[in-house]
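As you look at this complex, bear in mind that one protein chain is not there, while each of the others sits in place.
Which chain is which? They are A, B and C, in the order written, and residues in each are numbered from 1.
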Amino acid sequence: MAGNSFGKLFNLTTYGESHGPALGGVIDGCPSGIELDLEAIQNELNRRKPGQSAIVTQRKEPDTVKFHSGIFEGRTTGTSIGFVIENTNQKSHDYTHIKDSYRPSHADYVYDQKYGFRDYRGGGRSSARETACRVVAGAIAKQMLKNIEIVAYVSAVGTMKLDKPYTELDLTKTESNIVRCPDETMASNMENYIKEVRSKGDTVGGIVSCVIKNAPIGLGEPVFDKLHAELGKAMLSINAVKGFEYGSGFHGSTMYGSDHNDAFNSDGTTKTNFSGGVQGGISNGMDIYFNVAFKPVATLIQKYETIDKDGNAVEMQGKGRHDPCVVPRAVPIVEAMAALVLADFHLLNKLYS
Amino acid sequence: MAGNSFGKLFNLTTYGESHGPALGGVIDGCPSGIELDLEAIQNELNRRKPGQSAIVTQRKEPDTVKFHSGIFEGRTTGTSIGFVIENTNQKSHDYTHIKDSYRPSHADYVYDQKYGFRDYRGGGRSSARETACRVVAGAIAKQMLKNIEIVAYVSAVGTMKLDKPYTELDLTKTESNIVRCPDETMASNMENYIKEVRSKGDTVGGIVSCVIKNAPIGLGEPVFDKLHAELGKAMLSINAVKGFEYGSGFHGSTMYGSDHNDAFNSDGTTKTNFSGGVQGGISNGMDIYFNVAFKPVATLIQKYETIDKDGNAVEMQGKGRHDPCVVPRAVPIVEAMAALVLADFHLLNKLYS
Amino acid sequence: MAGNSFGKLFNLTTYGESHGPALGGVIDGCPSGIELDLEAIQNELNRRKPGQSAIVTQRKEPDTVKFHSGIFEGRTTGTSIGFVIENTNQKSHDYTHIKDSYRPSHADYVYDQKYGFRDYRGGGRSSARETACRVVAGAIAKQMLKNIEIVAYVSAVGTMKLDKPYTELDLTKTESNIVRCPDETMASNMENYIKEVRSKGDTVGGIVSCVIKNAPIGLGEPVFDKLHAELGKAMLSINAVKGFEYGSGFHGSTMYGSDHNDAFNSDGTTKTNFSGGVQGGISNGMDIYFNVAFKPVATLIQKYETIDKDGNAVEMQGKGRHDPCVVPRAVPIVEAMAALVLADFHLLNKLYS
Partner (left out) sequence: MAGNSFGKLFNLTTYGESHGPALGGVIDGCPSGIELDLEAIQNELNRRKPGQSAIVTQRKEPDTVKFHSGIFEGRTTGTSIGFVIENTNQKSHDYTHIKDSYRPSHADYVYDQKYGFRDYRGGGRSSARETACRVVAGAIAKQMLKNIEIVAYVSAVGTMKLDKPYTELDLTKTESNIVRCPDETMASNMENYIKEVRSKGDTVGGIVSCVIKNAPIGLGEPVFDKLHAELGKAMLSINAVKGFEYGSGFHGSTMYGSDHNDAFNSDGTTKTNFSGGVQGGISNGMDIYFNVAFKPVATLIQKYETIDKDGNAVEMQGKGRHDPCVVPRAVPIVEAMAALVLADFHLLNKLYS
């Protein structure tokens, strides 16, 4: 209710501040008997962790997950799965300057207004550090979903945008570069661009695209819990996301019905896929694909003016180790959230069909 | 769980097929003592109803709402509010042709696959007719929210797009034309365009934009139930929606942090509003604004090829009374869903602050 | 959230006041393809309805249920099932005397305190009339559960108590008398006793017992949603219920472990069944049985002193048509609530096994 849980049947509840002793969570509703590859889970965390490459924050944090329950002799038991990720890199900074001031386009101001005060060390609960827990749960969901393939990649950094649809890309190349863009030339350009942006102490936004293959027909619960509606919520709940579109998306709003309708083949598949694998809120067996827009990171390594608690103008100096562009590290988070949505609907579908 | 409920505290559960005896719903969690203007509720329904103008479906349906409970001596009692909208215009058609065939980009195929069979008269539960119930509940939510102003309007029909931000529009003119576009010249062009599209038996997509003014600071529950994430889910749950963006949206992904950050004024308001009134998932007191992309209606008044249940190719002829463009009638639906989201967070916020 | 919904997967949301135009509800999550016997549903309502015999309230109310959705060609479609029961017998009484005064051990006082005012006609929402909706949903749940047999009966009226366990009773005789007690001699004595109590304008409490046969192994979700915990909540949510016990119940608290433990047979069944068919919160395949204690109805046909809104002493005269003892009509309600609990766990169990 208070917002720290996601999913109905495959349910994740998380906790943790960026500079507290640990983050963690509980996964409830994971069926029993799933053989877990714990290394694969840690690998997903490693794809998200800071310090992994030259174009992300240089903060060092091992992000090691420890499981406390729900797994026995290598398999899920059907009971709740508790896990913890210790924070090992909380510097005993002096945070006084942040304590009483509000960084622009951060959550400092609204947390103070909503809760009366806040854990001002780093972003506290509003830090994207919490997404580590999503990645853990998403990695388990992926293992439950087995044959369903969920692949995300960077399709835009700032105004640099892949102009090809996913069907013309070799998505297996996504992890071969640090930007996580499957087109190598574009990846190289993006990498240089991000470095340039960082050198100015600035940041830039981008887009993560995601494709889900082999999803069975029938996922999604009309009328409110449509598959794409839950995917949208899942993506919009990730820090810094400003928009979501699936299938034909915003471009689809400019089209004629006679062009947009997806004609059937005799086996129920469709000749085109403007629907993005979802019709009436229910998966139709075609590829599900969508785009997620991320704003530029708010923390700049520059001087700027802002206000303190009393509304006085103050000058602040951005410092620390921050991401110049969030999308390379967002790729595994997008996949994790997609996996959580699919896991939930997969279980529901077992029920009602 | 099965998808016919929306909202946690201000909760709406709906039922009803397009050609059954009636639609209806239950609103649970509406606080007691709210004086209801029943005429205002019916007016919202009238804004959505078919047959209201020359550019929407010419089906005639009074869409009269009757309340069964939860209201006494003009005020809400705090108990659940039951309501019913009778279907008066179900023609005793011969639906055999739809029964065994699947219309492209409709939900016919996936409903059959998911549920084993379907109410094939009209779209059954997948018909946008169900949104009438959302409008009833949204109208009550609006009355609960009092000073919070929620105004939606048509900002694009096909490729015709308003190039001004909402701040440069006179939104009070939205209801002065049948397109519901606040720019009168554009509205007139859009109207002609829609008529032209219809004359070809075709349909076209569009965009509804929405602005929420006077929302208090503090709405939204991190980390998963961020205000914009729930708004996104709400909008994506409306029939035919393909995308959602708020604040700077997809355009924001192309920007630099140094341009995108919203500098504070001394009173906590911001000089710019790329954030779209939401920071860290919580409303900051600035205007909340977002765009909702609608695909073109799938029902064309044309001949087309499709398949029957057994995968045989069949030719169908679109007929009946359908909307050539859904956005004019979608405006009150977008407002209603926004009101439901705000009502829920408004109650939660009372709790935690 | 606000208390008018029951069940997670097989979910019922209800509305309606005793003297409003209608009661009704929505069942969400009922799987598709269930052939419904509508007459059997109405029969369950008839078992609950007023005026059915000489020992219940003589109010006449047909309690006819009409379905609005979710059923097509005799089968459930998997979409939400809306239904309505019209109130046909709301006398246009003068309720002024109730409006400003509080009847002892009724909900008048607390409703006014909680909600600020109340629908004072009859008990409004607090009237047991709302249980009619539970019976409708329970009847559908029973049909979904097929082979699971749920049989309730009256085991005590006041101090008159059946001293035999259910295993020594012929439960098929329950419906053969108006008390719904399977022992005919006891039934006859109870009937006379209830008539005597009524002749004094008084009321008396009683106990309904319930047995569930053929429930599969595995129902119940530890640690909080144990099968018996949900059954307990379900029963305690029925008007006038004061206690719940299952298996050995309160008597079990006086026993030794060496007597209470249920030894296994080689097929996993147990030689005794003090566990009441539930171990660790999960059904073990043995009969589930429990007792539900009902207090005496608060409405007496006598003069009594009470207070008005301002705390002044006032004299009131109980009148109208009320039940002298609630348990005969409570039998189908207990069964309905048990069916709802089992339906929910039955679906969950499909999921996790």
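Heads up, the rule we're going with is that a contact is a pair of C-beta atoms (placed from the backbone, for glycine too) under 8 Å apart; a residue touches a chain by one contact, two chains touch by 3 or more.
Everything quoted here is computed from the prediction, not taken from an experiment.
Novice: Thinking of the whole complex, not just what is shown, which of A:9, A:179, A:255 or A:316 touches the missing chain?
Specialist: Touches the omitted chain: A:9.
Novice: Please output the residues of chain A touching the missing chain, sorted low to high.
Specialist: Answer for chain A: residues 1-5, 8-9, 11, 13-17, 20-26, 28-29, 32-33, 66, 68-70, 72-73, 75, 77-82, 84, 114-119, 124-125 touch the chain left out.
Novice: Which residue numbers on chain B touch the omitted chain?
Specialist: Residues of chain B in touch with the missing chain: 1, 9, 29, 31-32, 78-79, 222, 347, 350-352.
Novice: Of the residues in chain C, which ones touch the absent chain?
Specialist: Contact residues on chain C toward the absent chain are 1-6, 8-9, 14, 102, 104-107, 109-111, 113-116, 125-126, 130, 156, 158-159, 197, 202-207, 217-218, 220-226, 228-230, 232-234, 236-237, 242-250, 252-258, 260-268, 270, 274-276, 279-284, 291, 293-300, 302, 304-307, 311-313, 348-349, 352-353.
One rule holds for everything that comes next: only the chains that are shown with their structure count from here on.
Novice: Over half of the interface residue numbers used by both chain A and chain C, so same, or under half, so different?
Specialist: Counting which numbers both chains contribute, over half are shared, so the two copies meet through the same residues.
Novice: Mind checking the centre-to-centre distance between chain B and chain C? Centres are C-alpha means, answer in whole Å.
Specialist: About 39 Å, centre to centre.
Novice: Averaging over Cα atoms per chain, report the distance between chain A and chain B in Å.
Specialist: Chain A and chain B have C-alpha centres separated by 26 Å.
Novice: Indicate the whole-number Å distance between the mean C-alpha point of chain A and the mean C-alpha point of chain C.
Specialist: Inter-chain centre distance comes to 46 Å.
Novice: Check each residue of chain C and list the ones that touch at least two other chains.
Specialist: 1, 9, 29, 32, 78-79
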